[in-house]
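Sending over a structure as structure tokens; questions will come in a sec.
Every protein chain but one is kept in place in this view of the complex.
Read from first to last, the chains carry the letters A and B; within each, the first residue is number 1.
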Amino acid sequence: MSDASQAPRGPQEFETALNKSDTRVAEFDVRERTLFDRAQHFLHGNPTMVPVIVLVLSIAAFGILAGTKFFSAFNMSLIMQQVSIIGILAAAQSLVILTAGIDLSVGAIMVLMSVIMGNLAVFAGLPTPLAILIGFAGGAGAGALNGFLVTKIKLPPFIVTLGTWNIFFALNLWLSGAQSIRSQTLDEVAPLLKIFGDSVRIGNAQITYGSILMIVIFAILWYVLNHTPWGRHVYAIGDDKEAAELSGIRTDRTLISVYMVAGLVCGIGAWASIGRVGSVSPQSFQEANLQSITAVVIGGISLFGGRGSILGPLIGALIVGVFNSGLRLIGVDVLWQVFAIGWLTIIAVGIDQWIRKVSA
Amino acid sequence: MNGQEPILSARGLVKRYGRVTALDHADFDLYPGEILAVIGDNGAGKSSLIKALSGAIRIDEGEIRLDGKPVHFHSPLQAREVGIETVYQNLALSPALSIADNMFLGREIYAGGLFGRLFRKLDHKKMQDVARQKLTDLGLMTIQNINQAVETLSGGQRQGVAVARAAAFGSKVVIMDEPTAALGVKESRRVLELIKDVRSRGLPIVLISHNMPHVFEVADRIHIHRLGRRHAIIRPQDFSMSDAVAIMTGAMEPPETAEAA
Partner (left out) sequence: MMLRKLLLAGSFMAAMGAGQALAADVSACLITKTDINPFFVKMKEGAAAKAGELGIELQTYAGKIDGDHETQVQAIETCIASGAKGILLTASDTKAIVPVVKKARDAGLLVIALDTPLEPIDAADATFATDNFKAGELIGAWAAKSLGDKAADAKIALLDLAPSAPSVDVLRDQGFLKGFGIDIKDANKIGDEEDARIVGHDVTNGNEEGGRKAMENLLQRDPDINVVYTINEPAAAGAYEALKSFGKESDVLIVSVDGGCPGVQNVKEGVIGATSQQYPLLMASLGIEAIKAWADSGAKPENSPGLDFFNTGVTLITDKPVDGVESIDSAEGLNKCWG
């Protein structure tokens, strides 16, 4: 090595002042915080707490206002039933929204698959389990189409799913002729299609298999998102796709799989919806895609991706159900129910933005 | 260093973007255990060079060798698989995920047993332990909670996490792109210590920086990139910072003796 004095080989001259300064590296300040700050921090760490608090408060409020008609085991189980389909779609929607996408086609996929299941089992004479499996596969396939267009053709998810929403809707009309398959026909030919409408009674509560299915789907997705690499990758992609890519995640492959899983969940939802509605109804659930987004947003999942717990949308769907049921039972016009849900959605996004502003 | 084989080398790299030639038969050599700084004016092609070495772009011509064997990268993933880790300027961290999750992003550890294999269950505890260990090794354990989200960390702490990740997995080479550019004085100092720390553990480092004092402080050799190719290699002991800048901008002819490699 040559003469070391020619170039500085230690800290720069101006940096010697640092020796006297604090040596800690940007630690957390333990400054006094207001209660408000602390609440913000707590919610930042536990984003699902907002919807949980809202749910508990709204149940309590309607319990007081509407009395036992509202606050009964039976009504609670009824609300579960009523939100089960939107809840399942919200689970599918959450996956996509976690990747900073959006899926406007979830409802259309579900209705189309229910029509396919019904047509195959009732008119084509296929064994019902096979018809159901084809419906599942169709759901996954529809999701794969969305995923392919988003990743490989590089179109924005909003545009892609706006398109496929219309495409699946048109296919639904073509296949069904807008005609329902009657409950009684299903009972005769393919009762298995209606299985999720059956229920178990626990005390006064009437819990349908559809409600249980919703809970199970959320539980599985919670496990997958939190305890498998795939789940971590979904969050990472939604957080910062480029960073995820540079971290070595195969983002396109993961994204396609996200849309596929979402489609599959819609396919499962299709089966459950036949049970819930009682018939194969091509006309039902026309607004289900937007309702699912509402549940996701109220559930505290950020539309910007990467943030929020999958359990949030379950709570979100229940909040919507509780509001509808409660407002109805205290005799509020439908109009004002819609009004209330609208504000709820906006407030939910507002709270999300506020929580995200938290500074370390 | 003569007599030693370069661990990572490149010959005649060419990369064109339409009519612009970003790399014009560029060469590159990195020797074991050294910190090689790469400097160059804006547009000199140094970032293309780094991207070529880290697999982020595909080269049109030329050859890259790792340990003397030719390698071809189609993605950053392939470069990583052979032991070249890159700390990008934007760090490539997911802000909302925890430190441990970020350290293992894309190469998670599975839980053992049937359950782990069947349900692809992550071994959270092990990943946390390893992450904590790696950070402690680099003296970064002022971070208390390995499960806190990266976005709650300061800039220097984030840089620390990214460097720790690269050091933990980079078995051959660590490339650092402007690691001090976004940092304050105090945090820059910490990161420079970290870089020296990584070298002392035997890993060679490619350091891209605009900050001459930092380059002159830590680099063993300086690769000066100009007009799409390697213009000169100098030792910081032999030249002043203003000389380096002069060579870099073409105001001074590169010294004959400097072309050591």
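The working rule: a contact is a pair of C-beta atoms (placed from the backbone, for glycine too) under 8 Å apart; a residue touches a chain by one contact, two chains touch by 3 or more.
Note that this is a predicted model, so its numbers are computed, not measured.
A.B. asks: Name every displayed chain that the left-out chain is in contact with.
C.D. replies: Hidden chain contacts in the full assembly come out as A.
A.B. asks: For the chain not shown, which residue from A:Ala178, A:Ile202 or A:Ala219 touches it across the whole complex?
C.D. replies: Considering all chains, including the one not shown, the answer is A:Ala178.
A.B. asks: Which listed residue, A:Ile64, A:Ala124, A:Ala219 or A:Ile347, touches the chain dropped from view?
C.D. replies: A:Ala124
A.B. asks: Please identify which residue in A:Ser211, A:Ser284, A:Ser309 or A:Thr345 touches the non-displayed chain.
C.D. replies: That would be A:Ser284, which touches the missing chain.
A.B. asks: In the whole complex, what residues of subunit A lie against the chain that is missing from view?
C.D. replies: Against the missing chain, subunit A presents residues 69, 75, 78, 81-82, 85, 119, 122-124, 173-175, 177-180, 182-184, 197, 199, 206, 273, 276-279, 281-286, 324-325, 328-329, 331, 333-335, 338.
Operating definition for what follows: only the chains that are shown with their structure count from here on.
A.B. asks: With centres defined as the mean C-alpha position, give me the subunit A-subunit B separation in Å.
C.D. replies: Taking the average C-alpha coordinate of subunit A and of subunit B, the gap between them is 39 Å.
A.B. asks: Would you pull the subunit A residues touching subunit B in the complex into a rising list?
C.D. replies: Within the complex, subunit A touches subunit B at residues 1-4, 6-12, 14-15, 18, 21, 24-28, 223, 227-230, 232-233, 235-236, 239-240, 242-250, 306-307, 360.
A.B. asks: Touching residues of subunit B toward subunit A in the complex: what are they?
C.D. replies: Interface residues on subunit B, with respect to subunit A: 56, 76-77, 80, 86, 88, 90-97, 101-102, 105-108, 119-122, 124, 142, 144, 151-157, 160, 185-187, 189-190, 213, 216-217, 235-241.
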